[in-house]
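Take this structure, written in structure tokens, and hold onto it; I'll ask about it next.
With one protein chain removed, the remaining protein chains of the complex are shown where they sit.
Letters A, B and C mark the chains in the order given here, with residues in each chain numbered from 1 onward.
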Amino acid sequence: MSEALDHSTVDHAMQPDDTPELRELYRGFEKQSLLPLWTQLGDLMPVHPKSRAVPHVWKWSKLLPLAERSGELVPVGRGGERRAIGLSNPGLAPHAYISPTLWAAIQYLGPREVAPEHRHSQNAFRFVVEGEGVWTVVNGDPVRMSRGDLLLTPGGNFHGHQNVTDKSMAWIDGLDIPFSQQMDVGFFEFGSDKLTCLETPEFSRGERLWCHPGLRPLSQLKDSVSSPIGAYRWAHTDAALTQQLALEAEGYAATVAPGHAAIRYINPTTGGDVMPTIRLEFHRLREGTETKMRRDVGSTVFQVFEGNGAVVMDGETHSVEKGDMFVVPSWIPWSLRAETGFDLFRFSDAPIMEKLGFMRSWVDA
Amino acid sequence: MSEALDHSTVDHAMQPDDTPELRELYRGFEKQSLLPLWTQLGDLMPVHPKSRAVPHVWKWSKLLPLAERSGELVPVGRGGERRAIGLSNPGLAPHAYISPTLWAAIQYLGPREVAPEHRHSQNAFRFVVEGEGVWTVVNGDPVRMSRGDLLLTPGGNFHGHQNVTDKSMAWIDGLDIPFSQQMDVGFFEFGSDKLTCLETPEFSRGERLWCHPGLRPLSQLKDSVSSPIGAYRWAHTDAALTQQLALEAEGYAATVAPGHAAIRYINPTTGGDVMPTIRLEFHRLREGTETKMRRDVGSTVFQVFEGNGAVVMDGETHSVEKGDMFVVPSWIPWSLRAETGFDLFRFSDAPIMEKLGFMRSWVDA
Amino acid sequence: MSEALDHSTVDHAMQPDDTPELRELYRGFEKQSLLPLWTQLGDLMPVHPKSRAVPHVWKWSKLLPLAERSGELVPVGRGGERRAIGLSNPGLAPHAYISPTLWAAIQYLGPREVAPEHRHSQNAFRFVVEGEGVWTVVNGDPVRMSRGDLLLTPGGNFHGHQNVTDKSMAWIDGLDIPFSQQMDVGFFEFGSDKLTCLETPEFSRGERLWCHPGLRPLSQLKDSVSSPIGAYRWAHTDAALTQQLALEAEGYAATVAPGHAAIRYINPTTGGDVMPTIRLEFHRLREGTETKMRRDVGSTVFQVFEGNGAVVMDGETHSVEKGDMFVVPSWIPWSLRAETGFDLFRFSDAPIMEKLGFMRSWVDA
Partner (left out) sequence: MSEALDHSTVDHAMQPDDTPELRELYRGFEKQSLLPLWTQLGDLMPVHPKSRAVPHVWKWSKLLPLAERSGELVPVGRGGERRAIGLSNPGLAPHAYISPTLWAAIQYLGPREVAPEHRHSQNAFRFVVEGEGVWTVVNGDPVRMSRGDLLLTPGGNFHGHQNVTDKSMAWIDGLDIPFSQQMDVGFFEFGSDKLTCLETPEFSRGERLWCHPGLRPLSQLKDSVSSPIGAYRWAHTDAALTQQLALEAEGYAATVAPGHAAIRYINPTTGGDVMPTIRLEFHRLREGTETKMRRDVGSTVFQVFEGNGAVVMDGETHSVEKGDMFVVPSWIPWSLRAETGFDLFRFSDAPIMEKLGFMRSWVDA
């Protein structure tokens, strides 16, 4: 649709004259819990998405010390449940929403600490940018957390964490809390205060059952809404990206654009997104690669995994490095630039937009 | 999930001691646009949906005079676009949201008036509880509006209205504006200031092509996200409900419960909901019928089409009659009781909840 | 794929020399139940489908007297089950297959006769080109049979017939018997010797529940593999086709080609074909209309319902009139020509071809 007209201007030009009769009418509206469309159309129905959320960057060098200090001052346990610190979009304050749909937080677990088990409707994942030594127990299945690993706890699964080492560990959590809260869909339930399984195997049972490429256990033929894979290991992600760039170098189509390798994490029972509301991807840019400026309906969050580069959002350039996170709200133009080899973890609300028919994208020619 | 624990109580019991160090930490959070989970968990992740929206009833006898008075004081035309007065849930003020996802309004068009054409991403419908004489033109196809008719204008379709008589007409509009606004998905575009087709046929071209039961035009084999039917006529709805009650009386399964006939309006290309975000239904209760108390994730709105009865919401009973509208927010227990034969039009956000895996219901045994 | 090479020629040119050693080898194959690919490749894997089935026309003026004579000589009842006379493709003799997948028969029921109930895996339908007075009882639901009506008895449904008049009646049956027999999928079970319901209502209960355009009973939300509609009435089919031609005359897109209206019968729970193996359609050509020559994978059968015209199959023109039936085997080029207004009922095995990924079509430019 064209955006030639400045809608709000047109809008205001058309308001009826402010007369005593009109005021009387508006008072009548108020008494009956009514609000006219004509006084607020520009806000309710803008010419294109104009999010209150703003593009923003959080520096890992600022986040991590605050998380460590929280480890000293704030206990973890039943009630608060998690020592998680949410990234709050400046445009959405006082809510701890990184975007209208997504929650992102840094979670911190000190040596030998345990975060008790609970479950909720909200879909969740963890991504590990550095560290090791924590196991997440999902429905009794312990899942090791190591650098580069993605862990899933889709809605409805009990989960808790334990740090089995003498070192602390921090990672990021992603959830659909803002969507769930605004849309009134969430249920929450406490589980065991202690973890239901204290083992610390290298691979979870879910991985052992499911992580064989192109092979499905014959005992698991029922498709599931969310992925049955508890952990997507860095070794696989790294290998997939490495192969894409190698194939490109050999002259074969494998990347999304020259110098730009990327994978989407999928639910092996359907080939689609791992959870109903959250899309998860990993992107690797060769040194010097720049992506095309684009806009998409919906919001997306990145965390730099390795390397240095920059993101341009709404015309402003931000340098980013390992651990830094940034959010791109709906319809904000953005692009990436790799100064070194540049690895980025990404999540977004694209499944919501696609399933409900609202997805639209614009890519610079 | 059990609801035995009062989450917010547990929550507050667990806050760390208020020390200077903690205050310093919290100031650090604020400076970095961070918010801890542990201070707000009960709000972010309640044990079950606790909507800010409240159950509420709007009386047609109050709505209609205010709409008529608007007809005298407020012009309709480019800019304001529609003389539509939104039902604003008292719990969601100052937004004109009837629920966190849905917009409902009474729209009023005076004799010979025209509402200009536009289109938007938001999905819309009209339902006519009384009156006639207006045609809605959807992508150039004029659709008559008469009592009991449901008209669709799914996202992306140009539409305008004209009243071809000397009498005014009022009807209700339903849209997914609150969802679209909060999720940042909406686009809006002006169309022709005048209607692109001034004809006033009894049946739209879409109906002539599509409204033959079980028959699909061979030229229309591509499934569409939204229904290609522009109007669902009262004669068909009434016949379907009449037959269900007749079959029940003859001893055959046809109703959803004894004395309770109901149809869902569907997209004939898929057999599913007519639009990606909004479910539309019509319910008919025999005199004396009472529905079971139930709770559902998501919100729903009813308009009484004919007859007298009551709705119980969250323990409170409200008498309702022709034209009255009421909203049931997420997880609020509700039931209906028919004092006479009782006909109700209904819409809800259930497709959102179902597609994203959040639907859950509880029905009294 | 190109068809430049004459495969069978190439084939034979490559056979190994006929030596005693080769003969010995071939005897070894035979003893071990083996057959070499190289001696039969051209038959097993032709360059394009080369059906043993041939294009063929059956004249109603020949079929009906033989059916009537059968009525005098052959009883109907348990064992033989139906007085049905199958159209046997001359290329597929001695099988009563009209094509490799489809069975077509004329069935005849004398005054007051009853065909007992049974059920089977095979999907079946009846189409009535003339006559009336018979009811088909499907799972206890009596369905009137009148000129132009299509009746379904999908696999697994008990069904029987009764003629309640003093006049005989003939109609056509279509089934997937050849597919079922060759693929070994069929089960068969006797039901009641007498009909389980002797009522003769104008409309079946299935129609009363389901035949309201765009409306789905709320008690019937589970999608079914086959259509729940027992009868597709001529009045609806005729109206749909009439409207398509009227819309075309008014300048709107509605037909599949100029002068060519057509509908597909669909399962209202999915918008797709009425049964898993058989596609059903009705076509109407204006006087003078000629369709483009085309080829499709899979076979199709037509019955002329009204009017005069011709079908060209594999270069040969056949004049056809009311009641005449013809079969077009896989990949045979065909077109239709209307000398008067020309109405044709059609069925095919296209759902098999589409679901298994084998559908391919070619249409003359």
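We adopt the following convention: a residue touches a chain if its C-beta (ideal position, glycine included) is under 8 Å from a C-beta of that chain, and two chains touch if they have at least 3 such contacts.
Bear in mind the structure is a predicted one, so any value in this text is a computation, not a measurement.
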item	value
In the full complex, displayed partners of the excluded chain	A, C
Contact partner of the left-out chain, one of A:W60, A:F127 or A:Y232	A:Y232
Touching residue (missing chain; options C:R69, C:R112, C:K194 or C:K292)	C:R69
Residue in contact with the excluded chain [from C:H56, C:R233 or C:H260]	C:H56
Selected from C:P100, C:P142 or C:G230 as touching the chain missing from the view	C:P100
Options C:G80, C:G288 or C:G315, residue touching the unrepresented chain	C:G80
Sites on subunit C contacted by the missing partner chain, in the whole complex	1-2, 5, 7, 10-16, 19, 21-22, 25, 28-29, 32-38, 40-41, 43-51, 53, 56, 58, 62-63, 66, 69-70, 73-75, 77-90, 93-96, 100-101, 103, 105, 119-122, 155, 177, 179-190, 225-226, 276-277, 297-299, 329-331, 349, 351-353, 355-358, 360
Residues from subunit A at the interface with the omitted partner, ascending	205, 208-219, 221, 223, 227, 229, 232, 236-237, 239-240, 243-244, 246-247, 252-256, 262-271, 274, 281, 283
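By our rule, only the chains that are shown with their structure count from here on.
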item	value
Interface residue overlap between copies subunit A and subunit B, same or different (over half shared)	same
Subunit A-subunit C separation of Cα centroids, rounded to whole Å	52
Subunit A and subunit B, separation of their C-alpha mean positions in angstrom	30
Residue list for subunit B, restricted to those that touch at least two other chains	none
